[in-house]
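All protein chains but one are shown at their positions in the complex.
Labels run A, B and C following the written order; every chain starts at residue 1.
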Amino acid sequence: MASLKNSRALSLRIPEPRFRPGETADFSNLNISEAGVMPRPEVDTQPKDMRDLAYGLVRVLDKDGQAVGPWNPGLDIATLKRGLRNMMLTRVYDERLFRAQRQGKTSFYMKCTGEEAVSIAPAMVLNHDDMCFPTYRQQGILIARGYPIVEMMNQVFSNALDPMKGRQLPVMYSSKAHGFFTISGNLGTQFTQAVGWAMASALKGDDRIASAYIGDGSTAEGDFHHALTFAGVYRAPVILNIVNNQWAISSFQGIAGGEDAPFASRAIGYNLPALRVDGNDFLAVYAATQWAMERARSNLGATVIEHFTYRAEGHSTSDDPGRYRPAQEAKLWPLGDPIERLKNHLIHLGEWSDDDQQALHAELVELVRAAGKESESHGTLHAGDRPSVKTMFEDVYKEMDWRLIRQRQELGI
Amino acid sequence: MASLKNSRALSLRIPEPRFRPGETADFSNLNISEAGVMPRPEVDTQPKDMRDLAYGLVRVLDKDGQAVGPWNPGLDIATLKRGLRNMMLTRVYDERLFRAQRQGKTSFYMKCTGEEAVSIAPAMVLNHDDMCFPTYRQQGILIARGYPIVEMMNQVFSNALDPMKGRQLPVMYSSKAHGFFTISGNLGTQFTQAVGWAMASALKGDDRIASAYIGDGSTAEGDFHHALTFAGVYRAPVILNIVNNQWAISSFQGIAGGEDAPFASRAIGYNLPALRVDGNDFLAVYAATQWAMERARSNLGATVIEHFTYRAEGHSTSDDPGRYRPAQEAKLWPLGDPIERLKNHLIHLGEWSDDDQQALHAELVELVRAAGKESESHGTLHAGDRPSVKTMFEDVYKEMDWRLIRQRQELGI
Amino acid sequence: MNKPITKPTAATEAPETIKMNMIQAINSAMDVMLGRDPDVLVFGEDVGYFGGVFNATEGLQKKFGLNRCFDTPISEAGLIGTAVGMAAYGLRPCVEIQFADYIYPGYDQIVSEAARLRYRSAGDFWCPMTIRSPYGGGIFGGQTHSQSPEALFTHVAGIKTVIPSTPYDAKGLLIAAIEDDDPVVIFEPKRLYNGPFDGNPDNPVTPWQKIEGNDVPVGHYVVPLGKARIARAGNEVTVLAYGTMVHVAIASAETAGVDAEVVDLRTLSPVDIESITASVKKTGRCVIVHEATRTSGFGAELSALVQEACFYHLEAPIERVTGWDTPYPHAFEWEYFPGQKRIGAALKRVMEA
Partner (left out) sequence: MNKPITKPTAATEAPETIKMNMIQAINSAMDVMLGRDPDVLVFGEDVGYFGGVFNATEGLQKKFGLNRCFDTPISEAGLIGTAVGMAAYGLRPCVEIQFADYIYPGYDQIVSEAARLRYRSAGDFWCPMTIRSPYGGGIFGGQTHSQSPEALFTHVAGIKTVIPSTPYDAKGLLIAAIEDDDPVVIFEPKRLYNGPFDGNPDNPVTPWQKIEGNDVPVGHYVVPLGKARIARAGNEVTVLAYGTMVHVAIASAETAGVDAEVVDLRTLSPVDIESITASVKKTGRCVIVHEATRTSGFGAELSALVQEACFYHLEAPIERVTGWDTPYPHAFEWEYFPGQKRIGAALKRVMEA
């Protein structure tokens, strides 16, 4: 084949997002299926017979706020309102804590603005003792499960009542009682652990399942592959959620390979079923989670769900997205905002009004304000009370060994 | 969804091979496409338009030794004979070195019996300066590229002329001059490195491509995922060969997920084209490599090739496959032996006879015997000459630092 | 799950013992624990039907079923990561990494996860996981079957690091590790699997079965983590060693004619500082021996600890006899391996200092 030699100089493709600061984002080329068009296979469908779902987009709420198609979970009004409230509370909470960081009350904060449905709908579908393995962007799970927001704030402020005893970065919650696994600062690791947890549950003949989260960018970590491999091989009862919010700090999803093939399609090579879902559509996320949960509980194994959403704000308080994407890109995102869309659905159903919305918002602001006051009374990062320094040496092991005892003495406490 | 709770106790699926020692293997359920039936897409086909090739099997040589179908590479007789000779030489080499290990002349040896086509056909397709990143089972590449077998033996015997200076386990060859990357004892790592090498070539506007190998079992390592991710994202000019010989030491391919979905289908989620090939069919492997090479050289990026073959002997000299699979399983493998099949093709073409075969075999045995004698005259692991102990401290870094100099002195050399 | 392990009732009569080699002792530890505790399970590459490349798990799948002992994909990060999840669920996974040289792909799951769960969740989650892995040289395994990476684990707060040197200890420490509520890494000196090794490759190895005093209880017992053992009592110099080097050190003392006290550390982290200090204060001299590369090896920590605790008792510089700062070279097994000659010379040097 020497004839081909020197035929052409090779070159590399370095993916770039279509728009950068100063340019105007344009999502009109985005090929988004209409609400209601994707079929809903039976939960015992063979993965090979439903590969198309990895390439479409499961959507329930249409432009008019109507719930349409086979994926409509048919929720009652109370559930819809609970969903709306949870999402709004999460957003109000985020806004206050973000400001608190700006006020120097903590070192760091991360919002999930625009992605509330992705954590809250699944948390409402699953049993409370199903174990979630979240990233730092699923605070909505705790809120939906009724974990007290004062406790969450205590963690963020590393104050005297911080359930993590001042050891963890803000937003790195943990609550076994709420089926919320301790968040890791190291991306991806929890994806494999969730599969292990689910394997354990299955090995013990338990009925609890696991639900794992990973970001679009983090799918590139090895843990993503390990999780899918083990989940496929052992048919583990786990839901593998990929939150594709299209950005990983400053890198767009193309840097993780998401432009060429949807992340959901990664499932195909492991013989896992994949659903690709409009992550800003509370009902679609709800229904997809139901499907995956039923599958897992019926011993049919794992499901990969890609939640297609958009990170509407900066990565964290340390980030300025205006440095790498158009300022108005978030506004132009065509799949809208999950809170707006669920609100419109309730209005469409005649069960809600803009006034109700405003009243609820005001109520939640007040609730969060009161919680904030209470939490701050127990200290914030640089002021007021904090956990006892002694505890710094505890929980490294179940029991302190001589080194830790000596070191505590060395510190003079 | 509380109704589902406690509906059923979960359980885990632990995959097991269909047959164990004492049982009779039966491959009749194996769904193998006929030779000649798989279509050959143009090399610039979009991956999404050729997903079926991940699930079929590209085959050229039929039962009668005839080359059929669109994948027939149409090789001339000289090339066919070269292929046959390379494969036979590799097998004869393996047999002698295996015996040498049994005679205590080295510590360890690994054969590639039954898998010769998978290394030799690609080595003949590619240019000699295309860089291969092999595992320990692609000694055929060196043989096809004319690396002296005496040198190979010197490495295996860790003798005075060992090009690796006694540092590497037997079979861990390296020859940059032959486009053969230093073999690692750590599974999988070379897969990502090959992508990096290919990226470098593309970045420099070079025309060389890379060819990487990984075993079926080793696809479970993170490196497999990293390689496919980077290859996809940057469209690197690399061929990603998966050698599915169905066993990873004692674990059958189902433990790596290969029974539920062919390894080739892993490519789909990364938007990479996949070919699944009869790895015991020299012509099919040859043609698939040509296709992938043309694609890479045309700046169209990487191809994943699954070579479906069978590990006809033990994993290594440390292994006894009779402990975990039926003794006669290898004999029953329906896709036969690559040497037999290419021989039959040449006979079918009227260009070869059993006598020719025997004569060639005798010639190669003699050639390997002579090389063995020559190599052994420079020492074997526990007898005769070996590299100077001084060299033990060299090449840790380009230059020895004070620690290595002192330590060499400490050893008194 | 994650419930306290039933402690053995105080033995009234001597337990039944038999002679086991180290592999059998390790196998017996897992056998005992699989039998006692339904939350214990064993998995890893080739450990199921096949019983492991060193036979450590032989027969366990047959006896306890697929659910208790099974093969995993070749993914050290995957098998350790899933084990972390299982341990967090409440099981006690005991996993095998086929060779210590292959533990690195799983390093992040060990260091960032297993070691951190309890601390970062303030005790909400923890990780009672055991990782077993054959390590060390002396078997012509070349650079990827001979490594001694223990120091890469002793540096990590939150895990315990254990290395046995006899079948009795191997079993008792492994049981202790499985029962421990924190993650434990046990490196098994593969050179000792079949019998003790004195460092001289020309001497025939006596199998453990023929070693006097090698009596291993068939049932449950524990060798506590964190406690060293005096492998050879002596007065002139303290040798700190673990794994294969314990036996080489004892032989070196004999051949060098130095009355060394050989301390077999057994647990490296947390190390038994009391036993170390007591011995060095008695002898006033210290030689540290390990197979791992010297720079930043565990010998460095031992040297620092001894110096800190026994400065005024030391009559000679502490010496380290270790593997060289190179990869482990296949053909130079005995030039790399710290043998009797090098250890003996160090013993004499510190005696003459």
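For the reader, a short list of remarks on this structure follows.
The rule we apply is simple: a contact is a pair of C-beta atoms (placed from the backbone, for glycine too) under 8 Å apart; a residue touches a chain by one contact, two chains touch by 3 or more.
Remember, predicted model here, so these are calculated numbers, not experimental data.
Interchain touches from the omitted chain, evaluated on the whole complex, reach A, B, C.
One of C:L66, C:I139, C:I211 or C:A300 touches the chain omitted from the figure, and that residue is C:A300. Checked against the full complex, the candidates B:M87, B:M199 or B:A312 give a single residue touching the omitted chain, namely B:M199.
Set against the missing chain, the residues C:S146, C:S269 or C:Q340 yield one that touches it, C:S269. Remark: the omitted chain is touched by one listed residue; of B:S11, B:N127 or B:T182 this is B:T182. Shown as candidates are A:A220, A:L272 or A:L360; the residue that touches the absent chain is A:A220.
Touching the omitted chain from chain B are residues 131, 133, 163-165, 167-168, 172, 174-176, 181-182, 184-186, 189, 192-201, 203-204, 210, 222-223, 225-227, 229-230, 233, 394-398, 401-403. The set of chain A residues touching the chain not shown comprises 12, 14, 16, 20, 107-108, 158, 162, 165-170, 172, 184-188, 217-218, 220-222, 248-251, 255-257, 318, 323-324, 381, 386-387, 389, 392-393, 396, 403-404, 407, 410-411. Residue positions on chain C in contact with the hidden chain: 77, 101, 104-105, 107-108, 111-112, 116, 119-120, 143-144, 151-152, 154-158, 269, 292-293, 295-301, 303-304, 307-308, 311, 314, 316-320, 325-327, in rising order.
Methods note: only the chains that are shown with their structure count from here on.
The most distant chain from chain C is A, comparing centres defined as mean Cα coordinates.
If you average the CA atoms of chain B and of chain C, the two centres end up 36 Å from each other. In chain B, the residues that reach two or more other chains under the touch definition are 12, 14, 220-222, 255-257. Counting only residues that touch two or more partner chains, chain C has 67, 72-73, 75, 77-78, 105.
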